[in-house]
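Notes for the one structure printed next.
With one protein chain withheld, the remaining protein chains of the complex are depicted in position.
Letters A and B mark the chains as written, and numbering starts fresh at 1 in each.
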Amino acid sequence: MAEKSKELLRVDDLAIIYKTDLETVHAVNGITFSLERGRTLGLVGETGAGKTTTALALLRLLPERIGIVTGGSIRFDGEDLMSLPPTEMRKIRGNRISMIFQDPMTSLNPVLTVGDQIAEALVLHGEGEKARDKVVQAKVDEVLSLVGIPPTRKNEYPHQFSGGMKQRVVIAIALACEPDLLIADEPTTALDVTIQAQVLKMMRDLKERLDTSMILITHDLGVVACTCDDVAVMYAGKIIECGTREDLFREGRHHPYTVGLFGSIPDIHSETTRLSPIGGLMPDPTNLPPGCSFSPRCPRCMEICRTTEPPETTDGTHKILCHLYGEGGRSR
Amino acid sequence: MTGPRIRKNEVPLIETVDLKKYFKTSRGMLHAVDGVDLKIMRGRTLGVVGESGCGKSTLGRTILRLIPHTSGDVRYGGESIVGYGKSKMREMRRHMQIIFQDPYSSINPRMTVSQIISEFMIVNRTYPTRREIDDRTAELMDTVGLASRLTDAYPHELDGGRRQRIGIARALSLDPSFIVCDEPVSALDVSIQAQILNLLMDLQDERELTYMFITHNLSVVKHISDDIAVMYLGKCVELAPSKELFSNPLHPYTKALIAAIPEPRLDACLRDSDIIRGEVTSPIDPPAGCRFAARCDYCTPACTERDQEFRDMGDGHFVACTLMDG
Partner (left out) sequence: MSRQGTKLKKQNRLKELWRRYRKNPAAMIGLAFVLILIACVLFGDVIAPYKTATGQNIRARLQGPSAAHFFGTDEFGRDVFARVVHGARASLALGVMTTLVALSVGGVLGAVAGYFGGRIDDIIMRLMDVLTSIPSLLLSLAIVSALGAGIRNLIIAITISRVPAFVRIVRSAVLSIVDQEFIEAAKAGGTSDTRIIVRHVIPNAVGPIIVQATMSISMLILQAAGLSFLGMGVQPPRPEWGAMLNDAREFMRVAPHLMIFPGMAIVLSALSFNLMGDGLRDALDPKLKS
């Protein structure tokens, strides 16, 4: 363990486009972040912010020919993922990096029993010769009880499980090979609140037990607040603000978009009559505005924001991409 | 429901009396809505909150008679509407509208924005001339914040928020007094959600609309509602003015729901003790007694012996739980 560096994942200036005959979508526009072992990074943003695209790129699962990485690098445990041959990449996928998706209904094969699907994942990643092996079966039982499903249910089919239980199975499959990194794309969005609370708690406990690093993609700041160590807020393919959980949720300097996001959520403790949402809509990713992409919606937009890309202001772990806090801009 | 704005003896705009809706399934009777009594006063918002399968959407649709009820009564302005014939019901529909959750499946993809908004006015012959309908359509688009250049746009060219605005304009087109909002913001991004919530509240102020706001999101329901009804497996377990429900929840399920909200604050984090165990039990031929008993930490034999009465705790706070007995 001693020779392992603390940094598990480092993404530098990653840029991704989706190219079709008709248009070019600028999905991710130069993002940089890193993740330390055992920590959870929350990627927050709204539809079209580029969260899922980033995740797919980490696994090299972008749609072929359409999704193109135009720049940047991804280093995972010291290895450059982008230059890895496909066979090597396949070994990493599932084995060292696993991903779980939002919809538990479509992530499971309806004609295989839950136990078989977990066993298959284990065998695929060299945890035994055959799915029927005692070793593999014992591991299946172990994984199932880990996610809070009685192992006696392993011979049941996905349709016999509720939504929350299915998501637990999906998580069990993702964790079966004890990956170093788990990418969870909106894992609880499709679940009811009380079930979401159960699953979030389970994920938090498991992460601690298995010492897995995690990237949690979500639009829900509440979920971030109770699960993540670090947070990166994405807007139009850029990380416009990032830092530790405390950096983001503490009062102080924030990107106007982050402020808008918080203003959009009704607070159950206060008696506001109207919310203070962000006006306007997400910019068209095929035709992003010059300068800061948030400038057309920004309540504090200045002249410079429309023409020049904002600089990064760093304050310890807290980084903000905004002219307000740059050298040229006025400070608050 | 009582409240500061309500005069004594005022007739509620919408009232349900022991309303039931059962669905026949191959495994037995599904009790989607199982004896719900609610009153909504004119100009007020009743939030109906609960998890999937609790019957909140079915309740909304049964009140609007989009699906036939099994038993009980629905009253509009004191008059029972469940016996209305086809033509009388069509007349009635002008006063009661619905806004749907899914901004994608709730509008016809083959019609333009103006066609969708004007459709109800054409069907109901609200205006004698096409000209007036067109004018009114333009006015509605303006009201809900749709730019006039979108008149001829097709839904697929628009994002979820704007589609939802179309749905709202369509619901407003007949000038209804009562609107069932069935999870109108659940499918939207947070920043768009807030825009739509504000729009709905503005419209209510301008037009004295009465809402039944169905949602699973407690922070949203608290924000928009005057009163809140908490549903669990077809039954209303607690009903109280919004502020009261959050400051003094009485039913164990309500407490669990409130505790499960992930709050975007540093100090608010899910505590293990607040997380309720288990999942919603089957709504098919449910046994007598409290529907929540199987998941409840305070369950006593009395809970499963008989159905729980709705008890008046004063100040418009009602709860169905044995804990509140004597």
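For the reader, a short list of remarks on this structure follows.
Following the convention adopted for this analysis, a residue touches a chain if its C-beta (ideal position, glycine included) is under 8 Å from a C-beta of that chain, and two chains touch if they have at least 3 such contacts.
Only a predicted model underlies this, so the values are computations on that prediction, with no experimental measurement involved.
Within the entire complex, contacts from the absent chain reach the displayed chains B. Set against the missing chain, the residues B:123, B:147 or B:266 yield one that touches it, B:123. Among B:127, B:154 or B:310, only B:154 touches the chain left out of the display.
Touch with the chain that is not drawn comes from one residue among B:97, B:210, B:254 or B:308, which is B:97.
Interface with the hidden chain, as seen from chain B, comprises residues 61, 64, 66, 90-91, 93-94, 96-98, 100-102, 105-110, 112, 114-115, 119-120, 123-124, 134, 138, 151-154, 167, 170, 173-174.
As a working rule, only the chains that are shown with their structure count from here on.
Centroid to centroid, with C-alpha atoms defining each point, chain A and chain B lie 32 Å apart.
The part of chain A that touches chain B in the complex is made up of residues 46-47, 162-165, 192-198, 200-201, 219-226, 245-246, 249-250, 260-268, 271-279, 281-282. Only residues 51-52, 159-162, 189-195, 197-198, 201, 216, 218-220, 222-224, 243, 246, 256-266, 268-270, 272, 274-277, 279-280 of chain B touch chain A when the two sit together in their complex.
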